[in-house]
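Omission of a single protein chain aside, the complex is shown with its protein chains in their original locations.
Let's turn to chain A:
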Amino acid sequence: MTVPVTLQDARERRVRTGGVELCVAELGDAGQPTVILVHGYPDSKEVWSEIAPRLADRFHVVLYDVRGHGRSTAPRPLRGGFTLEKLTDDFLAVADAVSPDRPVHLVGHDWGSVQAWEFTTVERTEGRIASFTSMSGPSLDHFGHWINTRLKRPTPRRVGELLGQGAKSWYVYALHTPVLPELAWRGPLGKRWPRLLERFEKVPGDGYPTSSLPTDAAHGSWLYRDNVRSRLRRPRPDAYAHAPVQLITPLQDAFLSEKLYDELELWVPQLTRRTLAAKHWIPRSRPDQLAAWITEFVTSVEGGRPDGVTATGKYADRFGGQLVLVTGAGSGIGRATAYAFAEAGARVVAVDRDAEAAARTAEMSRLIGAPEAWAETVDVSDEQAMEKLAEKVARDYGVVDVLVNNAGIGLSGSFFDTTPEDWKKVLDVNLWGVIHGCRLFGRQMAERGQGGHIVNTASAAAYQPSKALPAYSTSKAAVLMLSECLRAELAGQGIGVTAICPGFVNTNITSTAHFAGVDAEEEKRRQKKSARLYGLRNYPPEKVADAILRAVVRGEAVVPVTPEARGAYLMSRFTPKALRRIARLEPPL
(Lines give C-alpha, C1' and ligand atoms only; values in the text may rest on other atoms or scores of the structure.)
Protein backbone atom coordinates (compact mmCIF):
# COMPACT_ATOMS: atom_id res chain seq x y z
CA MET A 1 0.00 0.00 0.00
CA THR A 2 1.40 3.37 -0.97
CA VAL A 3 0.75 6.22 1.40
CA PRO A 4 0.59 9.41 -0.63
CA VAL A 5 0.31 11.90 2.19
CA THR A 6 2.29 12.44 5.38
CA LEU A 7 1.77 14.73 8.32
CA GLN A 8 4.02 17.24 6.57
CA ASP A 9 1.21 17.89 4.09
CA ALA A 10 -1.21 18.74 6.87
CA ARG A 11 -2.87 22.13 7.07
CA GLU A 12 -2.06 23.66 10.44
CA ARG A 13 -3.93 26.15 12.53
CA ARG A 14 -3.81 27.44 16.11
CA VAL A 15 -6.85 27.29 18.36
CA ARG A 16 -6.97 29.50 21.46
CA THR A 17 -8.81 28.18 24.47
CA GLY A 18 -8.64 28.62 28.26
CA GLY A 19 -5.27 30.38 28.32
CA VAL A 20 -3.45 27.96 25.99
CA GLU A 21 -2.91 27.79 22.26
CA LEU A 22 -3.41 24.39 20.63
CA CYS A 23 -1.62 23.26 17.49
CA VAL A 24 -4.21 21.61 15.23
CA ALA A 25 -3.38 19.73 12.01
CA GLU A 26 -5.90 18.76 9.34
CA LEU A 27 -5.74 16.29 6.48
CA GLY A 28 -8.23 15.28 3.83
CA ASP A 29 -11.38 16.83 2.46
CA ALA A 30 -13.16 18.98 5.07
CA GLY A 31 -16.49 17.97 3.53
CA GLN A 32 -16.07 14.38 4.67
CA PRO A 33 -16.96 13.15 8.16
CA THR A 34 -14.47 14.54 10.68
CA VAL A 35 -12.27 12.14 12.66
CA ILE A 36 -10.36 13.69 15.58
CA LEU A 37 -7.33 11.75 16.80
CA VAL A 38 -6.21 12.39 20.39
CA HIS A 39 -2.75 11.20 21.45
CA GLY A 40 -1.59 9.77 24.76
CA TYR A 41 1.29 10.01 27.20
CA PRO A 42 4.20 10.55 26.63
CA ASP A 43 3.33 11.27 23.02
CA SER A 44 2.45 14.10 20.71
CA LYS A 45 0.09 14.17 17.73
CA GLU A 46 2.88 12.65 15.60
CA VAL A 47 2.04 9.29 17.20
CA TRP A 48 -0.74 9.20 14.56
CA SER A 49 1.62 9.85 11.65
CA GLU A 50 1.04 6.34 10.25
CA ILE A 51 -2.70 6.26 10.78
CA ALA A 52 -3.78 9.77 9.80
CA PRO A 53 -2.67 9.47 6.14
CA ARG A 54 -4.39 6.09 5.86
CA LEU A 55 -7.67 7.70 6.92
CA ALA A 56 -7.23 10.92 4.96
CA ASP A 57 -8.63 9.69 1.65
CA ARG A 58 -11.97 8.81 3.24
CA PHE A 59 -12.28 11.32 6.08
CA HIS A 60 -11.49 14.81 7.27
CA VAL A 61 -8.74 13.89 9.73
CA VAL A 62 -7.90 16.27 12.57
CA LEU A 63 -5.06 15.85 15.10
CA TYR A 64 -4.03 18.18 17.84
CA ASP A 65 -1.31 18.38 20.44
CA VAL A 66 -2.86 18.13 23.90
CA ARG A 67 -2.07 21.20 26.05
CA GLY A 68 1.53 21.17 27.23
CA HIS A 69 2.52 18.67 24.50
CA GLY A 70 4.20 19.06 21.12
CA ARG A 71 3.65 22.50 19.70
CA SER A 72 0.70 23.45 21.90
CA THR A 73 1.48 25.77 24.79
CA ALA A 74 1.32 24.69 28.40
CA PRO A 75 -1.01 26.18 31.02
CA ARG A 76 0.46 28.33 33.80
CA PRO A 77 0.73 27.18 36.48
CA LEU A 78 0.96 23.51 35.50
CA ARG A 79 -0.72 22.24 38.68
CA GLY A 80 -4.45 22.21 38.14
CA GLY A 81 -4.05 23.04 34.47
CA PHE A 82 -4.61 19.49 33.20
CA THR A 83 -7.95 18.55 34.73
CA LEU A 84 -10.35 16.58 32.57
CA GLU A 85 -12.75 19.55 32.62
CA LYS A 86 -10.13 21.76 30.97
CA LEU A 87 -9.21 19.03 28.49
CA THR A 88 -12.90 18.83 27.58
CA ASP A 89 -12.89 22.59 26.94
CA ASP A 90 -9.92 22.07 24.60
CA PHE A 91 -11.68 19.33 22.70
CA LEU A 92 -14.84 21.35 22.27
CA ALA A 93 -12.84 24.32 21.05
CA VAL A 94 -11.07 22.17 18.44
CA ALA A 95 -14.28 20.45 17.39
CA ASP A 96 -16.05 23.79 17.00
CA ALA A 97 -13.18 25.13 14.93
CA VAL A 98 -12.86 22.19 12.53
CA SER A 99 -16.43 20.88 12.33
CA PRO A 100 -18.86 23.48 13.65
CA ASP A 101 -22.01 21.89 12.21
CA ARG A 102 -21.51 18.15 12.34
CA PRO A 103 -20.65 15.85 15.24
CA VAL A 104 -17.15 14.39 15.07
CA HIS A 105 -15.77 10.88 15.34
CA LEU A 106 -13.27 10.58 18.17
CA VAL A 107 -10.28 8.27 18.28
CA GLY A 108 -8.11 8.17 21.39
CA HIS A 109 -5.06 6.22 22.40
CA ASP A 110 -3.75 5.93 25.98
CA TRP A 111 -4.38 9.26 27.75
CA GLY A 112 -6.08 10.47 24.62
CA SER A 113 -8.57 7.68 25.17
CA VAL A 114 -8.89 8.49 28.89
CA GLN A 115 -9.77 12.07 27.95
CA ALA A 116 -12.08 10.98 25.17
CA TRP A 117 -13.99 8.75 27.58
CA GLU A 118 -14.60 11.90 29.61
CA PHE A 119 -15.74 13.73 26.46
CA THR A 120 -18.06 10.87 25.53
CA THR A 121 -19.62 10.55 28.98
CA VAL A 122 -20.21 14.16 30.08
CA GLU A 123 -23.43 15.94 29.31
CA ARG A 124 -22.14 19.09 27.71
CA THR A 125 -20.63 17.27 24.71
CA GLU A 126 -23.85 15.46 23.85
CA GLY A 127 -24.59 15.84 20.15
CA ARG A 128 -20.99 16.79 19.33
CA ILE A 129 -19.64 13.23 19.22
CA ALA A 130 -20.82 10.74 16.61
CA SER A 131 -18.65 7.84 17.68
CA PHE A 132 -15.61 7.03 19.78
CA THR A 133 -12.86 4.50 19.15
CA SER A 134 -10.95 3.77 22.35
CA MET A 135 -7.55 2.12 22.54
CA SER A 136 -5.55 1.40 25.66
CA GLY A 137 -7.09 4.00 27.90
CA PRO A 138 -10.04 3.35 30.23
CA SER A 139 -12.41 5.93 31.62
CA LEU A 140 -11.13 6.93 35.06
CA ASP A 141 -14.72 6.83 36.31
CA HIS A 142 -15.29 3.30 35.01
CA PHE A 143 -11.89 2.35 36.42
CA GLY A 144 -12.89 3.73 39.82
CA HIS A 145 -16.10 1.71 39.82
CA TRP A 146 -14.16 -1.34 38.63
CA ILE A 147 -11.86 -1.05 41.65
CA ASN A 148 -14.77 -0.45 44.02
CA THR A 149 -16.74 -3.52 42.95
CA ARG A 150 -13.61 -5.60 43.47
CA LEU A 151 -12.92 -4.14 46.88
CA LYS A 152 -16.50 -4.53 48.02
CA ARG A 153 -16.81 -8.20 47.12
CA PRO A 154 -13.28 -9.53 46.93
CA THR A 155 -13.59 -13.03 45.47
CA PRO A 156 -10.24 -14.68 44.74
CA ARG A 157 -10.59 -13.95 41.04
CA ARG A 158 -11.41 -10.30 41.66
CA VAL A 159 -8.51 -9.89 44.06
CA GLY A 160 -6.27 -11.41 41.42
CA GLU A 161 -7.54 -8.97 38.81
CA LEU A 162 -7.02 -6.08 41.21
CA LEU A 163 -3.47 -7.10 42.07
CA GLY A 164 -2.68 -7.75 38.42
CA GLN A 165 -3.72 -4.27 37.34
CA GLY A 166 -2.16 -2.81 40.49
CA ALA A 167 1.20 -4.21 39.46
CA LYS A 168 0.82 -2.99 35.88
CA SER A 169 0.15 0.55 37.17
CA TRP A 170 3.58 0.96 38.82
CA TYR A 171 4.43 3.95 36.62
CA VAL A 172 1.29 5.79 37.80
CA TYR A 173 2.59 5.70 41.38
CA ALA A 174 6.03 6.80 40.18
CA LEU A 175 4.56 9.76 38.33
CA HIS A 176 2.92 11.00 41.52
CA THR A 177 6.27 11.67 43.17
CA PRO A 178 7.21 15.34 42.87
CA VAL A 179 10.00 16.61 40.57
CA LEU A 180 11.75 13.26 40.07
CA PRO A 181 9.79 12.24 36.97
CA GLU A 182 10.48 15.60 35.35
CA LEU A 183 14.18 15.25 36.10
CA ALA A 184 14.28 11.76 34.70
CA TRP A 185 12.44 12.70 31.51
CA ARG A 186 14.55 15.77 30.87
CA GLY A 187 17.63 13.71 31.64
CA PRO A 188 18.54 10.08 30.92
CA LEU A 189 15.05 8.63 30.46
CA GLY A 190 14.16 11.11 27.74
CA LYS A 191 17.33 10.21 25.88
CA ARG A 192 16.86 6.46 26.14
CA TRP A 193 13.09 6.39 25.57
CA PRO A 194 13.12 5.81 21.79
CA ARG A 195 15.39 2.80 22.21
CA LEU A 196 13.32 1.46 25.09
CA LEU A 197 10.19 1.72 22.95
CA GLU A 198 11.88 -0.18 20.15
CA ARG A 199 13.27 -2.86 22.39
CA PHE A 200 10.40 -3.55 24.80
CA GLU A 201 7.35 -2.20 23.04
CA LYS A 202 8.32 -3.37 19.53
CA VAL A 203 7.65 0.07 18.11
CA PRO A 204 9.39 0.37 14.75
CA GLY A 205 12.27 2.83 14.97
CA ASP A 206 11.20 5.31 12.32
CA GLY A 207 11.84 8.77 13.70
CA TYR A 208 9.19 8.66 16.42
CA PRO A 209 9.08 10.01 19.18
CA THR A 210 9.83 13.58 18.22
CA SER A 211 12.35 15.89 19.86
CA SER A 212 9.67 17.46 22.08
CA LEU A 213 9.46 14.21 24.08
CA PRO A 214 11.22 15.36 27.30
CA THR A 215 8.96 18.41 27.68
CA ASP A 216 5.84 16.48 26.65
CA ALA A 217 6.55 13.82 29.23
CA ALA A 218 7.42 16.31 31.95
CA HIS A 219 4.25 18.36 31.41
CA GLY A 220 2.16 15.27 30.93
CA SER A 221 2.88 13.97 34.43
CA TRP A 222 0.31 16.56 35.53
CA LEU A 223 -2.33 14.60 33.63
CA TYR A 224 -1.91 11.92 36.28
CA ARG A 225 -1.44 14.21 39.27
CA ASP A 226 -4.47 16.38 38.46
CA ASN A 227 -6.93 13.58 37.74
CA VAL A 228 -6.09 10.07 38.84
CA ARG A 229 -6.45 10.29 42.61
CA SER A 230 -9.54 12.49 42.65
CA ARG A 231 -11.40 10.48 40.01
CA LEU A 232 -10.55 7.04 41.34
CA ARG A 233 -11.62 8.10 44.82
CA ARG A 234 -14.90 9.61 43.69
CA PRO A 235 -15.87 8.22 40.27
CA ARG A 236 -18.86 9.88 38.64
CA PRO A 237 -21.96 7.71 39.02
CA ASP A 238 -23.44 8.77 35.68
CA ALA A 239 -20.53 8.12 33.29
CA TYR A 240 -22.70 6.63 30.55
CA ALA A 241 -21.52 6.97 26.97
CA HIS A 242 -23.86 8.93 24.72
CA ALA A 243 -22.25 7.72 21.49
CA PRO A 244 -21.42 4.31 20.02
CA VAL A 245 -18.02 3.10 21.18
CA GLN A 246 -15.53 0.78 19.52
CA LEU A 247 -13.10 -0.64 22.05
CA ILE A 248 -9.80 -1.88 20.66
CA THR A 249 -7.84 -3.86 23.24
CA PRO A 250 -4.23 -4.91 22.65
CA LEU A 251 -3.83 -8.19 24.51
CA GLN A 252 -0.15 -7.84 25.36
CA ASP A 253 -0.44 -4.40 26.91
CA ALA A 254 2.11 -4.07 29.72
CA PHE A 255 0.21 -1.25 31.39
CA LEU A 256 -3.47 -2.17 31.17
CA SER A 257 -5.21 -5.45 31.83
CA GLU A 258 -7.98 -6.43 29.41
CA LYS A 259 -10.06 -7.30 32.48
CA LEU A 260 -10.58 -3.56 33.00
CA TYR A 261 -13.23 -3.62 30.31
CA ASP A 262 -15.20 -6.61 31.59
CA GLU A 263 -18.18 -4.59 32.79
CA LEU A 264 -18.08 -1.97 30.06
CA GLU A 265 -21.45 -2.97 28.62
CA LEU A 266 -23.01 -1.44 31.76
CA TRP A 267 -21.75 1.97 30.67
CA VAL A 268 -21.89 1.76 26.91
CA PRO A 269 -25.18 0.80 25.28
CA GLN A 270 -23.62 0.42 21.83
CA LEU A 271 -20.27 -1.29 22.26
CA THR A 272 -18.18 -2.99 19.58
CA ARG A 273 -15.21 -4.96 20.87
CA ARG A 274 -11.99 -5.60 18.99
CA THR A 275 -8.88 -7.33 20.23
CA LEU A 276 -5.39 -7.38 18.84
CA ALA A 277 -2.30 -9.42 19.63
CA ALA A 278 0.01 -6.47 20.17
CA LYS A 279 1.63 -4.31 22.81
CA HIS A 280 0.62 -0.89 24.07
CA TRP A 281 1.68 1.43 21.20
CA ILE A 282 -0.67 0.06 18.55
CA PRO A 283 -0.89 3.32 16.57
CA ARG A 284 2.80 2.78 15.77
CA SER A 285 2.90 -1.01 15.51
CA ARG A 286 -0.45 -1.88 13.87
CA PRO A 287 -1.50 1.09 11.71
CA ASP A 288 -3.10 -0.95 8.91
CA GLN A 289 -5.39 -2.88 11.20
CA LEU A 290 -6.38 0.20 13.21
CA ALA A 291 -7.06 2.29 10.11
CA ALA A 292 -9.23 -0.52 8.75
CA TRP A 293 -11.23 -0.86 11.96
CA ILE A 294 -11.66 2.91 12.38
CA THR A 295 -12.79 3.23 8.78
CA GLU A 296 -15.26 0.38 9.13
CA PHE A 297 -16.67 1.67 12.38
CA VAL A 298 -16.98 5.30 11.33
CA THR A 299 -18.53 4.27 8.03
CA SER A 300 -21.06 2.03 9.71
CA VAL A 301 -22.03 4.73 12.22
CA GLU A 302 -22.37 7.28 9.41
CA GLY A 303 -24.48 4.76 7.53
CA GLY A 304 -26.82 4.42 10.49
CA ARG A 305 -25.60 1.08 11.83
CA PRO A 306 -24.21 2.00 15.25
CA ASP A 307 -23.56 -1.61 16.27
CA GLY A 308 -20.83 -1.91 13.69
CA VAL A 309 -19.94 -5.58 13.53
CA THR A 310 -22.46 -8.04 12.16
CA ALA A 311 -20.35 -11.18 12.39
CA THR A 312 -21.63 -13.58 15.02
CA GLY A 313 -18.68 -15.92 15.51
CA LYS A 314 -16.99 -16.42 18.82
CA TYR A 315 -13.82 -14.54 17.88
CA ALA A 316 -15.39 -11.73 15.85
CA ASP A 317 -13.60 -9.20 18.06
CA ARG A 318 -10.27 -10.62 16.98
CA PHE A 319 -10.67 -11.55 13.31
CA GLY A 320 -13.18 -8.98 12.07
CA GLY A 321 -11.93 -7.55 8.78
CA GLN A 322 -8.67 -9.54 8.83
CA LEU A 323 -7.44 -11.26 5.69
CA VAL A 324 -7.23 -15.03 6.10
CA LEU A 325 -5.87 -17.40 3.47
CA VAL A 326 -6.62 -21.11 3.75
CA THR A 327 -5.11 -23.72 1.45
CA GLY A 328 -6.99 -26.94 0.86
CA ALA A 329 -10.16 -24.95 1.54
CA GLY A 330 -12.28 -27.02 -0.82
CA SER A 331 -13.07 -29.72 1.71
CA GLY A 332 -12.55 -31.12 5.17
CA ILE A 333 -10.62 -29.18 7.77
CA GLY A 334 -9.68 -26.39 5.34
CA ARG A 335 -13.26 -25.69 4.42
CA ALA A 336 -14.43 -25.79 8.03
CA THR A 337 -11.60 -23.42 8.96
CA ALA A 338 -12.52 -20.99 6.20
CA TYR A 339 -16.11 -21.03 7.45
CA ALA A 340 -15.07 -20.50 11.06
CA PHE A 341 -13.01 -17.46 10.07
CA ALA A 342 -15.86 -16.22 7.89
CA GLU A 343 -18.23 -16.44 10.83
CA ALA A 344 -15.78 -14.32 12.79
CA GLY A 345 -16.04 -11.65 10.11
CA ALA A 346 -12.68 -12.25 8.43
CA ARG A 347 -12.08 -11.74 4.72
CA VAL A 348 -11.31 -15.17 3.32
CA VAL A 349 -9.17 -16.37 0.42
CA ALA A 350 -10.09 -20.00 -0.22
CA VAL A 351 -7.33 -21.82 -2.10
CA ASP A 352 -7.82 -25.28 -3.53
CA ARG A 353 -6.77 -27.17 -6.63
CA ASP A 354 -10.46 -28.00 -7.18
CA ALA A 355 -11.83 -24.74 -8.60
CA GLU A 356 -15.46 -25.63 -8.08
CA ALA A 357 -14.94 -26.59 -4.44
CA ALA A 358 -12.94 -23.44 -3.70
CA ALA A 359 -15.61 -21.28 -5.31
CA ARG A 360 -18.22 -23.02 -3.21
CA THR A 361 -16.28 -22.34 -0.01
CA ALA A 362 -15.91 -18.67 -0.93
CA GLU A 363 -19.58 -18.35 -1.76
CA MET A 364 -20.76 -19.91 1.49
CA SER A 365 -18.21 -17.86 3.45
CA ARG A 366 -19.82 -14.68 2.17
CA LEU A 367 -23.21 -15.95 3.26
CA ILE A 368 -22.19 -16.58 6.85
CA GLY A 369 -20.35 -13.38 7.67
CA ALA A 370 -17.23 -12.81 5.59
CA PRO A 371 -17.41 -9.25 4.22
CA GLU A 372 -15.45 -10.48 1.21
CA ALA A 373 -14.31 -13.91 0.09
CA TRP A 374 -12.43 -15.10 -2.95
CA ALA A 375 -11.62 -18.47 -4.47
CA GLU A 376 -8.23 -19.22 -5.97
CA THR A 377 -7.38 -22.39 -7.87
CA VAL A 378 -3.82 -23.36 -7.12
CA ASP A 379 -1.92 -26.59 -6.52
CA VAL A 380 0.20 -25.77 -3.46
CA SER A 381 3.03 -28.02 -4.65
CA ASP A 382 3.49 -25.86 -7.76
CA GLU A 383 6.12 -23.31 -6.86
CA GLN A 384 5.43 -20.91 -9.70
CA ALA A 385 1.70 -21.04 -9.23
CA MET A 386 2.17 -20.27 -5.55
CA GLU A 387 4.42 -17.32 -6.37
CA LYS A 388 1.79 -15.97 -8.74
CA LEU A 389 -0.86 -16.45 -6.07
CA ALA A 390 1.21 -14.57 -3.50
CA GLU A 391 1.68 -11.67 -5.90
CA LYS A 392 -1.99 -11.59 -6.77
CA VAL A 393 -3.16 -11.75 -3.18
CA ALA A 394 -0.81 -8.96 -2.11
CA ARG A 395 -1.83 -6.80 -5.06
CA ASP A 396 -5.60 -7.34 -4.97
CA TYR A 397 -6.53 -8.25 -1.42
CA GLY A 398 -3.66 -7.06 0.80
CA VAL A 399 -1.20 -8.68 3.14
CA VAL A 400 -2.47 -11.87 4.73
CA ASP A 401 -3.06 -11.61 8.50
CA VAL A 402 -3.62 -15.30 9.12
CA LEU A 403 -2.23 -17.99 6.84
CA VAL A 404 -3.50 -21.55 7.19
CA ASN A 405 -1.32 -24.06 5.32
CA ASN A 406 -3.75 -26.90 5.39
CA ALA A 407 -3.63 -28.65 2.01
CA GLY A 408 -2.44 -32.23 2.35
CA ILE A 409 -2.82 -35.70 0.88
CA GLY A 410 -2.77 -39.15 2.43
CA LEU A 411 -0.41 -41.98 1.54
CA SER A 412 -0.38 -45.36 3.21
CA GLY A 413 1.66 -48.50 2.62
CA SER A 414 4.86 -50.11 3.77
CA PHE A 415 8.17 -48.36 3.21
CA PHE A 416 9.30 -50.80 0.53
CA ASP A 417 6.03 -50.51 -1.36
CA THR A 418 6.32 -46.72 -1.45
CA THR A 419 7.89 -45.74 -4.76
CA PRO A 420 10.09 -42.66 -5.21
CA GLU A 421 7.18 -41.09 -7.15
CA ASP A 422 4.89 -41.69 -4.19
CA TRP A 423 7.42 -40.05 -1.91
CA LYS A 424 7.83 -37.11 -4.20
CA LYS A 425 4.10 -36.58 -4.50
CA VAL A 426 3.39 -36.65 -0.80
CA LEU A 427 6.37 -34.48 0.10
CA ASP A 428 5.52 -32.03 -2.67
CA VAL A 429 2.07 -31.35 -1.30
CA ASN A 430 2.41 -31.93 2.42
CA LEU A 431 5.84 -30.39 2.97
CA TRP A 432 6.66 -28.21 -0.03
CA GLY A 433 3.16 -26.78 -0.05
CA VAL A 434 3.73 -25.59 3.50
CA ILE A 435 7.22 -24.34 2.70
CA HIS A 436 5.95 -22.30 -0.26
CA GLY A 437 3.11 -20.89 1.80
CA CYS A 438 5.35 -19.87 4.71
CA ARG A 439 8.06 -18.58 2.43
CA LEU A 440 5.85 -16.39 0.26
CA PHE A 441 3.10 -15.20 2.57
CA GLY A 442 5.27 -15.29 5.69
CA ARG A 443 7.73 -12.97 3.96
CA GLN A 444 4.94 -10.52 3.12
CA MET A 445 3.85 -10.56 6.76
CA ALA A 446 7.38 -10.03 8.02
CA GLU A 447 8.03 -7.21 5.57
CA ARG A 448 4.86 -5.42 6.54
CA GLY A 449 6.06 -5.65 10.15
CA GLN A 450 2.60 -5.57 11.68
CA GLY A 451 2.40 -9.09 13.03
CA GLY A 452 0.30 -11.99 11.80
CA HIS A 453 -0.11 -15.69 12.33
CA ILE A 454 0.77 -18.85 10.43
CA VAL A 455 -1.03 -22.11 11.07
CA ASN A 456 0.38 -25.30 9.59
CA THR A 457 -1.70 -28.45 9.59
CA ALA A 458 0.62 -31.21 10.72
CA SER A 459 -0.84 -34.42 12.09
CA ALA A 460 -0.83 -36.70 15.08
CA ALA A 461 1.28 -38.87 12.77
CA ALA A 462 4.02 -36.26 13.21
CA TYR A 463 4.88 -37.76 16.58
CA GLN A 464 3.05 -41.08 16.45
CA PRO A 465 5.15 -43.46 14.34
CA SER A 466 3.32 -46.13 12.38
CA LYS A 467 4.52 -48.86 10.08
CA ALA A 468 1.55 -48.14 7.82
CA LEU A 469 2.29 -44.46 7.19
CA PRO A 470 6.05 -43.96 6.73
CA ALA A 471 5.87 -41.30 4.02
CA TYR A 472 2.88 -39.42 5.35
CA SER A 473 4.26 -39.33 8.89
CA THR A 474 7.65 -38.17 7.65
CA SER A 475 6.11 -35.29 5.75
CA LYS A 476 4.01 -34.27 8.73
CA ALA A 477 6.90 -34.55 11.19
CA ALA A 478 8.80 -32.19 8.91
CA VAL A 479 5.89 -29.75 8.98
CA LEU A 480 5.85 -29.90 12.77
CA MET A 481 9.55 -29.14 13.06
CA LEU A 482 9.37 -26.47 10.37
CA SER A 483 6.62 -24.77 12.36
CA GLU A 484 8.66 -24.88 15.56
CA CYS A 485 11.76 -23.42 13.90
CA LEU A 486 9.77 -20.75 12.11
CA ARG A 487 8.05 -19.86 15.34
CA ALA A 488 11.42 -19.17 16.91
CA GLU A 489 12.55 -17.11 13.95
CA LEU A 490 9.41 -14.99 13.67
CA ALA A 491 8.82 -14.51 17.40
CA GLY A 492 10.65 -11.18 17.38
CA GLN A 493 8.35 -9.82 14.68
CA GLY A 494 5.06 -10.52 16.38
CA ILE A 495 4.22 -13.34 13.99
CA GLY A 496 2.96 -16.48 15.67
CA VAL A 497 3.33 -19.97 14.22
CA THR A 498 1.14 -22.89 15.20
CA ALA A 499 1.28 -26.56 14.23
CA ILE A 500 -2.11 -28.27 14.40
CA CYS A 501 -2.13 -32.04 14.93
CA PRO A 502 -5.73 -33.14 14.35
CA GLY A 503 -5.73 -36.97 14.63
CA PHE A 504 -8.54 -39.04 13.13
CA VAL A 505 -10.96 -36.52 11.68
CA ASN A 506 -13.91 -37.37 9.48
CA THR A 507 -12.85 -35.80 6.17
CA ASN A 508 -12.41 -37.06 2.65
CA ILE A 509 -8.63 -37.48 3.05
CA THR A 510 -9.30 -41.21 3.45
CA SER A 511 -11.18 -41.58 0.19
CA THR A 512 -8.51 -39.71 -1.78
CA ALA A 513 -5.52 -41.30 -0.04
CA HIS A 514 -3.15 -43.43 -2.06
CA PHE A 515 -2.39 -46.93 -0.79
CA ALA A 516 1.00 -48.00 -2.04
CA GLY A 517 1.75 -51.56 -3.10
CA VAL A 518 -1.81 -52.71 -3.84
CA ASP A 519 -3.82 -52.85 -7.05
CA ALA A 520 -6.55 -50.38 -7.89
CA GLU A 521 -9.37 -52.57 -6.67
CA GLU A 522 -7.73 -53.25 -3.33
CA GLU A 523 -6.92 -49.55 -3.02
CA LYS A 524 -10.58 -48.71 -3.57
CA ARG A 525 -11.55 -51.22 -0.91
CA ARG A 526 -9.09 -49.83 1.60
CA GLN A 527 -10.16 -46.28 0.90
CA LYS A 528 -13.73 -47.28 1.54
CA LYS A 529 -12.86 -49.20 4.67
CA SER A 530 -10.76 -46.41 6.13
CA ALA A 531 -13.44 -43.84 5.24
CA ARG A 532 -15.90 -46.04 7.10
CA LEU A 533 -13.66 -46.27 10.16
CA TYR A 534 -13.06 -42.51 10.17
CA GLY A 535 -16.82 -42.09 9.77
CA LEU A 536 -17.43 -44.27 12.80
CA ARG A 537 -14.90 -42.22 14.75
CA ASN A 538 -16.86 -39.23 13.42
CA TYR A 539 -14.76 -36.40 14.81
CA PRO A 540 -16.04 -33.35 12.92
CA PRO A 541 -13.64 -31.01 11.08
CA GLU A 542 -15.55 -28.07 12.59
CA LYS A 543 -14.01 -28.89 15.96
CA VAL A 544 -10.54 -28.77 14.41
CA ALA A 545 -11.43 -25.39 12.93
CA ASP A 546 -12.44 -24.16 16.38
CA ALA A 547 -9.11 -25.40 17.73
CA ILE A 548 -7.30 -23.48 14.98
CA LEU A 549 -9.03 -20.20 15.80
CA ARG A 550 -8.42 -20.72 19.49
CA ALA A 551 -4.76 -21.49 18.83
CA VAL A 552 -4.35 -18.28 16.84
CA VAL A 553 -6.02 -16.23 19.56
CA ARG A 554 -3.87 -17.79 22.27
CA GLY A 555 -0.73 -18.03 20.17
CA GLU A 556 -0.26 -21.73 20.90
CA ALA A 557 2.71 -23.62 19.43
CA VAL A 558 1.62 -27.25 19.01
CA VAL A 559 -2.04 -28.16 19.24
CA PRO A 560 -3.09 -31.82 19.25
CA VAL A 561 -6.85 -31.81 18.72
CA THR A 562 -8.67 -35.13 19.09
CA PRO A 563 -8.35 -37.05 22.37
CA GLU A 564 -6.25 -39.74 20.68
CA ALA A 565 -3.94 -37.09 19.26
CA ARG A 566 -3.56 -35.54 22.71
CA GLY A 567 -3.00 -38.94 24.28
CA ALA A 568 -0.34 -39.82 21.73
CA TYR A 569 1.30 -36.43 22.26
CA LEU A 570 1.55 -37.09 25.98
CA MET A 571 2.87 -40.59 25.35
CA SER A 572 5.47 -39.31 22.92
CA ARG A 573 6.87 -37.23 25.73
CA PHE A 574 6.52 -39.56 28.70
CA THR A 575 6.24 -43.12 27.39
CA PRO A 576 7.78 -43.18 23.93
CA LYS A 577 8.42 -46.92 24.18
CA ALA A 578 4.71 -47.65 24.41
CA LEU A 579 4.16 -45.47 21.37
CA ARG A 580 6.74 -47.49 19.46
CA ARG A 581 4.84 -50.65 20.36
CA ILE A 582 1.69 -49.15 18.93
CA ALA A 583 3.61 -48.25 15.77
CA ARG A 584 4.09 -51.96 15.07
CA LEU A 585 0.39 -52.75 15.02
CA GLU A 586 -1.24 -53.60 11.73
CA PRO A 587 -4.04 -51.12 10.94
CA PRO A 588 -7.44 -52.87 10.65
CA LEU A 589 -7.90 -52.35 6.91
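Please note the rule applied: a contact is a pair of C-beta atoms (placed from the backbone, for glycine too) under 8 Å apart; a residue touches a chain by one contact, two chains touch by 3 or more; residues count from 1.
Everything below uses one rule, namely that contacts and distances are computed from a predicted model.
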Name check vs UniProt for the chain missing from the figure, options "Aminopeptidase P family protein", "Ribose transport system permease protein", "ABC transporter ATP-binding protein" or "RecA/RadA recombinase", returns "Aminopeptidase P family protein"
Return the single residue from A:189, A:232, A:364 or A:533 that touches the missing chain.
-> A:364
With respect to the chain omitted from the figure, which of A:46, A:343, A:401 or A:428 is a touching residue?
-> A:343
Determine and list the chain A residues touching the chain excluded from the picture.
-> 331, 335, 339, 343, 357, 360-361, 364, 367-368, 508, 542
